[in-house]
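The complex appears here minus one protein chain, its other protein chains still in place.
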Amino acid sequence: MNHMKSVLFLMVVAMLLLSACGGGSAATSVPEQPGDATEVPATDAPASEKKVVTFSWTQEFTSLSPLYSTGWFTAVTQQFWNCWAWNYDENNEPYPYLVTEMPSFENGGISEDGLTITLHLRDDIKWSDNEPITSEDFRFSWAMNIDPKNIVSSTYPEDLVTSIDTPDAQTVVLHFDTPSVAWQSLFTGIVPAHILQPVYDAEGTLDNAEWNNNPSVGCGPYNFAEWESGSYARFVRNDNYFDAPAKIDEIFIRFVPDDTAQTTALVAGDADLGAFIPYSEVPRLKEAGVEIMTQPSGFNEGIFLQVSEDFSHPAMLDVNVRKAVAMSIDFDSFNQDVNLGLVKTPGSFWDALPYYNDPPVEPYPYDPEGAKALLDAAGWVDSNEDGTRDKDGVEFIIQHGATTREVRQELQAVAQQQLADVGIELEILNFDADLFFATYADAGPTYSGELDLQEWSDTPSGFPDPDIYYWLCSEVPSDDNPSGTNSFYICDEELDALIQEQASQLDPAERQETVSKINQIFHDKVYWIGAWQDPDVWAVSSRLTGVKFSGVTPFFNITEWDIK
Amino acid sequence: MTSALLQVTDLQTRFHTPEGIVHAVNGISFHINEGETVAIVGESGCGKSVSMMSLLKLIPTPPGEISSGTAIYRGTDLLQKSEREMEDIRGKDIAMIFQDPMTSLNPVLTLGRQLTESMREHLGFTKEQAEERAVQMLEQVGIPDARRRINEYPHQFSGGMRQRVMIAMALSCAPSLLIADEPTTALDVTIQAQIVELVARIRESLHMAIIWITHDLGVVAGMADRVIVMYAGFIVEEADVNDLYDSPGHPYTLALLAALPRIDRRRDHHLKSIAGSPPNLLVAPHGCPFAPRCEFVIEKCRQENPPLIQIEKNHSSACWVDVKTGAPR
Amino acid sequence: MVRYIVKRLFQGLPLLLVISITLFLLMMNIGDPIATMGGRTITRQSDRERLTRQLGLDKPISVQYLYWLIGNDWTKVDSDGDGIPDNYGTRHGILRGDFGTSLVTRKPVTELIGERIPNTLLLMVASEVVTVFFALLFGIYSALRQYSVMDNIMTALLFIAYSMPIFFVSLMSMYIFAVLFKKWGLPYLPTVGMFDPQVGKTPWQIFIHMILPVFSLSVTYFAAYSRYIRSTMLEVLSQDYVRTARSKGLPRRQVVYIHALKNAALPIVTVIGLDLPFLLGGAVVTERIFAWPGMGRLFLDHVSRSDLPVVMGILMLVATAVVVFQIITDIIYAWLDPRIRFD
Partner (left out) sequence: MNNQTPTLSELADDLITPPLTLWQLGWLRFRRHKMALFGGVILILLFIFAFGGAFLYTEKYANFNDTSQRLLAPSAEHPFGTDSIGRDILARTIYGGQISLFIGLVSVIIETILGIIIGALAGYYGGVIDAILMRITEAMLNIPTIFLLIVMAKFFGGNVPEIEIAGRVFSGSVIVIIVIIGATSWMYLARIVRAEFLSLKENEFILAARATGTSNSQIIFYHILPNTVAPIIVSSTLSVANAILAEAYISFLGLGVMPPTATWGNMLESSAKYLDSAPWLWFFPGMLILLTVLSINFIGDGMRDALDPRSRTI
């Protein structure tokens, strides 16, 4: 005992070295742990025989299951191993994938009253375990989505479907109470009934299904292989794929937490593909020979104006004043300088949908003198000569709130200075996203009435469908409606009617007319000011060939990609 | 006269502190013969411990500095030796025991370990041999049940016991010189006597020289052959023990003796304390350092520091005044 | 001894309870977890109401805490939104080892944390070892040569290192060892991640990816520890028993490494022992800068989405580790110091 103790005494240092060995052995044992070391590309047969591409994701996906996934990166990753009923091409046009043709009035897929939609499935489609994909899988996917025992991420638009009939294995009949354009957003990913039905029967929920994070069976060109949280995920070619097999053998996704890391990896050739490239990183990438591809995905960065008798600054109720605000900020120069001329200032919320942005709406030009004139005319003058305009004793001080994203803060600073030049004082505020978008019930900042200008990037909700809903009067939050999303408190009867109308117009031509009217109202009444187009920005290594992107299903032609 | 075991000449030790240079020892010279016991007496801060630690080069340098002097031990100068060579002297030839037995033993090592390590180092003993010897030593210094207690830690012993352990430790390599730095000061009076007696007994059996540092003249009366009195880093008087007690040759010694309770004094005799406080060693000595407190002070004392001169056989004193007559020398 | 440990553990429990209640109250206002669940778009009203109910976020805070603490499998909950409790809950509560399920990833929190702990420990233990090793080296060296030129230079350097914000060290080291070295054509170090996917997760890869984060983490702690060890050693070296050991003619080595270091080890071990549990939490800033997939990054990722179960799980894990390590440190201290006995 005594001897032992004196040994330990001497080993204060050694003790720590011991723990070092612990650390060291952890390091050496790591490679053996997840999957076999033999699966790691480098230790496998000659790397040249195997085509491996590395994609870098700045955010890790959450769950892989289409039911539980949230966020863009998850949805995008599904393109590798899961499948949608229809895909979208590089023009964001849908084309049939699991179905034989897109349902329409013409081919009878959509009934005259718009309440029944019939999908005809291909008969050669199958899961990666060779089980056929049938109408039952479709029905099961839908049923699981709306099952209250599953805490899925979103039940929209599945909850618009009242029932599904499956007369045979290749026919899926959807029934609606009211015609809805949102049908196009159905079946964005399906789940295998033959795998998950037993799980649901046993557990009463799919929430904890192992398949969610380890989807052993899929239907895409690749199979899920492994996923190590915080580090990487791997997908290998699905040899049972029902379409033409992919040319690249393996997709390695590496999670890098920030843009700098991503750029470094791309420049060094450690990554072949990067998504969500900030414009500030573009010059470095181009310089290194990395190709930058942009693909409209419906998103536009924009300023949402709060127009409410109850909350807004009185000046903002005047449409001419709102016009003046729009004319006071030099978005073009900002996009030229800070966004490096890669994007334009959008005039319309539907900027990425030329079909609906027709006739195209142009943004208000940068015209501080014109803005001053408008403000003067509206009665907002600097009567007390403190540098800020005022009227009836009320100073023209408005608030601009956004999340903490850097480029937004930069625009805020620029806007603050430019608005000051025309005599409007802008207070700028920033919040974390989970605070910024907190609800009326949680007294989120956008609902407090404090923020006259609210800035984020958004898209028509069913892109490439032009549907929108925030501005509906029914979305105006109140104590009775605490989850309403209309943080602008805009209840414009004309607008409300038009938004409701387009939502059930299944005929594209009629729809185009309605949306154009909405588009014009947005512009004329200045409910939304476009800041910059926010397309998907991809960085693609020059060694990749055949690369195309869609703004909806980005990897629609992943099977055609190859390595030089 | 036998040749000196240790001859110290002009030893000077200073400390470089942020406040300035502390002149702790200012050129002292003395000797000690084989088997002789010399007591060094003085108030706290007079430099007696520092001078002894200087001999063994135990002064932390920096800030300490042995600025001059020689210490010839058996023909070689200790002060010229390297640290490595000193390691062979310390504990083996010259051992030391310290004032506070409570803090002088390492609290986290067993007594056995602390007792045996110098024997293993200096005498090349095996662990078993050293332990055997350690038990003997402990028994010799009066620790009962030594074989068991050797595995215990210092905190399991009382102060007196610890000082006995310290003595056993110091004597384990049979040194020819033992420096005892106020070994009894921290102890109870009864224990003090036991320790003094113990050291005296061992001295006989080992034929060992002892330098006994103390601020208490009473303790040394019974055992010292010679007494050296130090003040402010100087030796102010040196004499055989009886000469010193009978006819002190320095006012400081006189004052020290006056502060001592004596059995032959009348009960109502008041003990005298020495007025004033010891000098500030930061100031370079000028004149006699005791002058400000001295009853016999004359003008010369303030001008010039008196050298140590022989006043009788084996009796030297550093004073411009003959304390017996009060007249200048 | 066993009684002492049990007693200390029971003393720790109320403390952890207080911590958990306080943190839970704070959690209620750190943001809306459902706000960001819609991905890039705003969560729909119907989904929000359903999720709030299904995740139990509509319950009063006391009930939410209770469910978190002891689970809800003993009571019926309303899962379909008709206002009538229908099914027994499925949660067991943290007291029974169920940390809950992440609101964001729907994975069990224990799994999420479990995946990250090895990475964090790898990084943190490595830097602790590097730190302590060099701190002992430097601390003892400069204590033995107090006031020497080297000691003064080192003290000044340590002060600078001690004052370095970790992100500054990180950025500087990345700039020098990755950017500039690359520019100069020297072998340069990787800056982010744990390994290069092209090469695979080999020990060598992990090692070279660890260098910069370990360096950045070590600089500050190294300085603090060195200064602590130096002053502890100085204090010990001025003790009487060290003088005794020297007066016995023991070689310097033995005096320093046996007599002095053994005593200095007591406070040093204490400091290290009390610091160890904090390693679990990882280094938030360092892991973020170097993209290290550890607990710190997990915390940041999930706190930014108000993922209460994960955030609470990490915080409670660290708090518990602190309590446990205090006890362990006490026991080791007592074991090392013969003066302390429990009985």
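Going in written order, the chains are labelled A, B and C, and every chain counts its residues from 1.
Please note the rule applied: contacts are C-beta pairs under 8 Å (C-beta built on N, C-alpha and C of every residue); 3 or more make two chains touch, one makes a residue touch a chain.
Small disclaimer: the values here were computed from a predicted structure and weren't measured.
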Report summary line: Among listed residues C:31, C:249 or C:294, the absent chain is touched only by C:31
Query raised in the report: Looking at A:123, A:291, A:362 or A:406, which residue reaches the missing chain?
Result: A:406
Query - Touch criterion as defined above, residue of A:226, A:337 or A:524 at the omitted chain - result: A:337
Report summary line: Which of A:250, A:432, A:458 or A:534 touches the missing chain? It is A:432
Query raised in the report: Among the options C:51, C:189, C:245 or C:319, which residue touches the chain absent from this view?
Result: C:319
Query raised in the report: Looking at B:12, B:26 or B:49, which residue reaches the missing chain?
Result: B:49
Report summary line: It is residues of chain A that touch the chain not shown, namely 258-260, 278, 280-281, 284, 333-334, 336-338, 404, 406, 409-410, 412-414, 416-417, 427-432, 435, 438, 443-445, 448, 450
Report task. State which residues belonging to chain C touch the missing partner chain. Result -> 14-15, 18-19, 22-23, 26-27, 29-31, 146, 152, 155-156, 159-160, 162-168, 171-172, 174-175, 179, 224, 227-228, 230-232, 234-235, 238, 267, 271, 278, 281, 284-285, 288-289, 299-300, 303, 306, 311, 314-315, 318-319, 322-323
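Keep in mind that, in the parts below, only the chains that are shown with their structure count from here on.
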Report summary line: Of all chains shown, the one whose Cα mean is least distant from the combined Cα mean is C
**Report entry** Interchain centroid distance [CA atoms averaged], chain A/chain C, Å
**Finding:** 34
**Report entry** Separation of chain A from chain B, taking each centre as the mean of its C-alpha atoms, in whole Å
**Finding:** 87
Report summary line: The positions of chain A in contact with two or more other chains are 9
Query raised in the report: In chain C, what residues contact two or more other chains?
Result: 258, 262, 336
**Report entry** chain B residues within the chain C interface of the complex
**Finding:** 56, 58, 60, 62-63, 83, 86-92, 95-96, 98, 100, 103-110, 117-118, 121-122, 153, 155, 166, 169-170
Requested in this report: Name, in rising order, each residue of chain C that touches chain A in their complex.
Outcome: 30-52, 54-55, 79-81, 87, 90, 101, 104-108, 112, 115-116, 118-119, 121-122, 125-126, 128-129, 132-133, 136, 178, 191-203, 206-207, 257-258, 261-262, 265, 268-269, 272, 288, 291, 293-294, 297-298, 301, 304-306, 335-336
Report summary line: Counting only contacts in the complex, chain A reaches chain C at residues 5, 8-10, 12-13, 16-17, 19-20, 22-23, 26-28, 30-31, 34, 37, 40-43, 52, 54, 60, 62-63, 68, 70-72, 74-75, 148-149, 151, 153-156, 159, 204-205, 207-208, 212-213, 228-232, 252, 254-258, 260-261, 264-265, 270, 299, 432-439, 442, 444, 457-459, 461, 470, 475, 481, 483-485
